[in-house]
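The complex is shown incomplete by one protein chain, all other protein chains being positioned as in the whole.
== chain A ==
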């Protein structure tokens, strides 16, 4: 079990309020991802759930019990840190077994659980090494192993993959995804990597300056962003936001079109502009088009083999069904 409910939770460091009153429910077994720009309070929120940071006000419920005053070790949550936070003087075996040893479990049982965890994480060959002698990915797996053996009610991950190189990150992303499939335990995952958020989450929580902008499934957020911030934050490359006359035509203050929802033509279309930079990725080409009213430059995603170059004139046409409309305050208009 691992249902976590935050009610009216706030956090201030001295006079600065980092988290204004916030409510959030994380259902048992859910994979929840916190995303948001740097400094928006993701880590703080996670640390408050873990109990490493006191609440300034409000309360936290875990599985229906008030956990606000419960010390971190008794909340039944395991955390994986960005810096791994492995114990440098202990072997991998001792690192993974440490929480069990602290729980006064007997040695035979500890050994057995450590081996099981190590097996599932492919760490069998490294059990007697010290953390310093492991690669980044192996260290991260040890940190995960240390979390798994405790059989926690929920896992908390704070940007666990951001110290890894891109290829390893993809691999570890899949491993964590599989782990979630296998254990079906609640996981809360902090990241500012879009792809991680979109691919791993059942539920994404978008934060800005401590405020929850939107909560929903990845596709919900993609198709129906609640406001301009979420619209701009989810999706890569970013959604084009167009103001002024073009928006007025749709009775909106701002309209938004994702780069992948714009047709490119060299002969004719709704908007005319000049090609700035064209980024060829092989599978796709991201074209930055200048000279369009209300949005400069406009990013367009075209096929990989599209033949445009700097200075060409192109015509763009948005797909009518994929235009997002926002009002004066930036909120979505249906």
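Everything below uses one rule, namely that a residue touches a chain if its C-beta (ideal position, glycine included) is under 8 Å from a C-beta of that chain, and two chains touch if they have at least 3 such contacts; residues count from 1.
Going forward, contacts and distances are computed from a predicted model.
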Complex member absent from the view - protein name from UniProt, among "3-ketoacyl-CoA thiolase", "Inner membrane ABC transporter permease protein YcjO", "Electron transfer flavoprotein-ubiquinone oxidoreductase" or "ChsH2 C-terminal OB-fold domain-containing protein": "Inner membrane ABC transporter permease protein YcjO"
Selected from A:94, A:129, A:192 or A:238 as touching the chain missing from the view: A:94
Selected residue (touches chain absent from view) among A:11, A:42, A:113 or A:150: A:150
Per the touch definition above, residue among A:4, A:26, A:55 or A:77 touching the missing chain: A:77
Chain A, residues in touch with the chain not shown (by the definition above): 50-52, 72-73, 77-79, 81, 83, 85-91, 94, 98-99, 102-103, 146, 150
